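Every protein chain of the complex appears in place save one, which is left out.
By written order: A, B, C and D. Residues from 1 in each chain.
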Amino acid sequence: MTLLKLEHVTKRFAGLVAVNDVSFSVDKGEIVGIIGPNGAGKTTLFHTISGYHVADEGVIEYKRKNIRGLKPEIICEHGIARTFQIVQPFGNLTLLENVIVGAFNRHKKYSEAKAVAMEMLEFVGMKKRADVRMKDLTFPEQKKVELARALATEPELLFLDEIMSGLNPTEVQEMIEIIKEIRDRGITIMFIEHLMAAVMSLSERIIVMHHGEVLAIGKPEEVKENPAVIEAYLGGAV
Amino acid sequence: MSLWLFIQSLIDGLLMGGIYSIMAIGLTLIFGVMGIINFAQGALMMLGMYVTYWAFTLAGIDPYLSLPLSAIALFILGALIQKGVLERVMDAPDHNILLITFGIMMIIENTALVLFSPDFRSITVPWLSETIKMGDYVVSKPKLIAFFISMSVALLLYWFLQKSYLGKAIRGTANNKIGAALVGIKSKRINYITFGLGAAIAAIAGSLMTPIISISPSIGHTFILKTFVVVVLGGLGNVLGAFVGGLIIGVSEALAGAAFSGTLNELVIYVIFVLILIFRPKGIFGGGS
Amino acid sequence: GESKDNFRETDSQQDEATEETSGSEQVDVIKIGSLHPLTGPQASEGQEMRDAIQLAIDEVNENGGIKSLGGAKVELIDSDSENNPEKGIAEVQTMANAGVVGIIGPYTTAVALAATQEAERIGVPFIVDVGSADAITERGFKYTFRIQPPASKFPEAFLKYVPQLNEEYGVELKTVINAHEDSDFGTGMANVLKENAAAAGLEVLDTLPHPFDTADLSSDVNKIKAQNPDIVSATTYLNDGQLLVETLIGANVKPKAIIGMASGAFSNAKFIREQTDINQYIMDVNYAMNPNSELTEEVKKKYEEKYNKGLGPNAAISYTAAKVLLDAIERAGSTDRDKIREAIAETRLTDHILAQEEIVFDETGQNVNAQPVVNQIIDGRSYVVMPEPYKERDAVYPLP
Amino acid sequence: MLKVENLQSGYGQIQVLRDVSLEVKEGEIVSLLGANGAGKTTTLRTISGLIKAWSGTVKFNDVLITNEPPDFIVRRGLIQVPEGRQLFTDMTVLENLELGAYTPSARKNLKKNLEYCFELFPILKERIKQPVGTMSGGQQQMVAIARGLMSEPKLLILDEPSIGLSPLLTEQVFDTIKEISKTGISILLVEQNVEQALSFSDRGYVLENGSIVLEGTSDELLANEDLRKAYLGM
Partner (left out) sequence: MKKKWVLIGLLLVFLFTFPLYSTNYLLHIGIITLMFAFASQAWNIISGYSGQFSFGHAAFFGVGAYTSTVLLVEYNVNPWIGMFIGAIIAAAIAFVLGFLTFRYKLKGAYFSLTTLAFAEILRVFVKNTDFFRKTMGIMIPLDINPFWYQFQTRVGYYYTILILTIIITVIVYLISRSRLGFNLIAIRENEDAAQSLGVRTFKNKMIAITLSGGLTAFAGTFYAQYLLFVKPETVFASDISVSILMPAIVGGVGTVAGPIVGSFIVTPLGELTSQMFSNLAGTNLIAYGVIIIIIILFMPEGVVGRYHDWVNRRKKGNKETQEQKESVTS
């Protein structure tokens, strides 16, 4: 079943086309990786889908409903959650309180929200530090809490923007497991990442962006071999 | 409204606007660039007025000659305030800084009250007291001078902030303190300079106004609210915006004063303010939404 | 109605405080309170008034204190109202607890309303020196007295005197524009002026309010210029009044007369003395000191010597208020607040410095004979030019 | 060149570093490795004077710089490209780079260094007028590195410079680091890209819970079983 569908989506910033005529769709239960050079428009694409930017052109459908132009909070209520490439913590709140905010998306009662939040913190392995203030964490740690926070909103579709940056290979491995488990809980995932190891092992499909356009879509192996992708993005690596 | 009334009001409004501008320029530096909501700005201006007043009364120094004196004196005081107090709260939330500057205002004002007594004082400078008459229209000399100095200060400060290394360092420090430290900026010193400059400009405003109005320790109150309005109207930290914002407020106040009865002209400036902000939430030069 | 009798609190604390001072008549010091704005924009006037009260007290002390109380000395407890009603209430309380037998104050209406109400609750006599709203003495309070004439008296006097001036000097100045500060003080007078002008044969072309701390009056002056009235009348404080005159001159506006109504500038000693290049022939309908009394000269001199500033009419009123209170204490021969209140109510003071008949209070507590006179500034001095018997010299009317 | 001895520091009451000692010699590339939250960034911040050392010493070119203000340290040529980038986001790319060359010595070579940075990251030249805050994450990282280079470092400290960079650019940045190092500039590098980092470092230290638990040449470290397990996931 198609969960998310983009048709000819374009987003411009004064003279610069950051996302250019992008079309693709994502099925329920998939894990889709997005890669592309810096400034290719990946984050802008996430922002556009999740309502932080309004697409200048094109159609964005989620569960057959047009969500283009809706506000981020409404899109979240529809079931799309996200994390940020540049972390957006509630710095003065504790980790628990950070996640409770997310949990309140589906739960009205404090006690319920708190229970959900605790569960999510435990899930990402941060429960121990539930009472620490968010601003006292390192960036990778904050990203984990952001993940817990996003999960606490109980989404069906989850966007992760470079959630593994700053993790060492072992930690990346752990994160990969966590993401797989999220998928196993029935949540569809789109993620942006520059760590090829992670991208290759997680993605069922990969979308490659370049200059705001989709350069290639396909299975990891196909994409890896694509000369255009190698030229623009991978270089000699991997 | 007759044509005469319209044009005369326009002239008066522009000139008064120049005064609001010069007040706002100092504030926009402190408020917009450093992020300090400085309630004490009016009190600093008041001190500038007293410097000019005493220089004139005790030593017969012309107000425009004592202008550098009051600027330097207040620069030093501003830097000391930054060093003594504000430096310690630069990272604190805005509302704390706000209350601190409120406290500073009380201290300065009441110290002036104790030292100088609450009496209203004014100076009469012979060569300034004649107005310039052009037919039926009159132009106040000290206001005209204030207008041009205000404009020059705006342009100079704009150039300084945008083009000079020190100016960039000031903006950089305001934008990211850690970043500034990591490129070798002495951010503490930069902050002394910035706050000092803001205070010095307040002093210039005060000196320019001394021939125009009577001074007393609480004179700052007359201007502070309007000055805040002008700063926001021009866009925080935008020096040219502050200048233009001052003119807008001055002119609209004068025209509304001519058109309406009562003190509704005060209403008009606030309504204009709210309207402008609604359509240009970052001030007139801040780029609309 | 009957509720008013209930208004006084029967607070044990309060009674104790009173008893302390009233129990025996062997007292060493008698305290009286002053409540004025000593900080903020009104501080200049407030401090002048406080100083005048101190002067009156010093005089009594130098002359052997309160004789009926065995020469007890009088002490001033002064307090800062910050021109804030709540603060006024608190200060009345503090002073009452400190044992004052009467309070003098407070300059602005807002504080006057709150403070007199508090004094009424406690039962401590409160003499309003300056505080203009008619309402202050219209609430049926027993402990409130007022020296200055109520606000409505000024425009009434204005409307009486101007036709007289017209007649005496054979001119027809008919049209008036009234520029006034926009608190109840100026607005109240402007209203009365507007309402009653026609009956006096005058026409009010416009009334132009401004905030007392304004920095610019060019709008108002432009409007005056555009309408060209015979008379510019003004109710102002000091700095706005001065600004008004400066702006009028700067804009080359030449009315045939500038006449203040209780102007804080045109009767201000400093303005009169120092602003000679702009103040020539400006008139003011205001309460004033009696120029023909030697006592006035003496008090003025003492005040000047002691405080190095001129005695203005506000301070003169405060001085008089203190005199009234001290006189009442002397006659009461007691520090009992009620007895003093009664003594104040029975005041008949002829030996005073104001330009008015004997000081007598009516049943509302208003000094009934309080009356404004017409002053005119001539060559750096203010003269009473109307009415008899206070008149010092002829007016220069209209402006040459 | 840089000598850190028995450094202790932390945030508020919480101690992070416990007796950290390390050394970077003239012209060396040294890697500082460690898990998330081990204290790498804290070490670098303490060296640069951004947070106070509780005890211990930092010497740079034989000058004691412990607890000197950051600008003092920067003026001596110890430059850091920090975690979180710490850019002047409201200012343009060009202004950021100009401020990079704030110290008098760096200011002299502003033009030349600017050219060098633009050569390295051509996109920055295209975007000199763009406010940095509106740039993509990777682009911002480029500005951060470029700003560091503008300062004419003698010792360049890089806290995870490859964060957010595409593989191609990561490669390029590592090449640049090698190149810089060849011009005689010493490098202290924190990287999660452990294998790659060690491949061109001379030596490395491993930090765990605020203490150095392992040190050695890159080859030694790469051969270390524990390290491979802990950081390379194998």
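Note that in this section a contact is a pair of C-beta atoms (placed from the backbone, for glycine too) under 8 Å apart; a residue touches a chain by one contact, two chains touch by 3 or more.
Fair warning: this is a prediction, and the values are worked out from it, not measured in the lab.
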Residue of A:20, A:105 or A:226 in touch with the missing chain, whole complex considered: A:105
Residue of A:77, A:119, A:174 or A:204 in touch with the missing chain, whole complex considered: A:77
Chain not shown, touching residues in chain B: 31, 37, 85, 88-89, 92-96, 98-100, 102-107, 109-111, 113-114, 225, 228-229, 232, 236, 262-264, 266-267, 270-271, 273-274, 277-279, 281-283, 289
Contact footprint on chain C, counting only the chain that is left out: 3-4, 6-7, 9, 11, 13-14, 38-39, 43, 47, 78-80, 84-87, 89-91, 93-94, 96-97, 109-110, 113-114, 117, 122, 133, 135, 139, 182-184, 187-188, 191, 209
Absent chain, residues of chain A that touch it: 50-52, 71-74, 76-77, 81-82, 84, 88-93, 97, 100-102, 104-105, 108, 110, 113, 131, 146, 149-150, 152-153
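Following the convention adopted for this analysis, only the chains that are shown with their structure count from here on.
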Pair joined by more contacting C-beta pairs (A-D or B-D): A-D
Distance between chain centroids, defined by C-alpha means - chain A, chain C (Å): 74
Sites on chain C at which at least two other chains make contact: none
Residue ranges of chain D in contact with chain B within the complex: 48-50, 69-71, 74-75, 79-80, 82, 86-91, 95, 98-100, 102-103, 106-107, 147, 151
Footprint of chain D on chain A - complex, ascending: 13, 35-40, 42-44, 85-86, 136-141, 162, 165-173, 194, 196, 232-238
Contact set on chain B toward chain D in their complex: 165, 168-169, 171-172, 175-176, 178-188
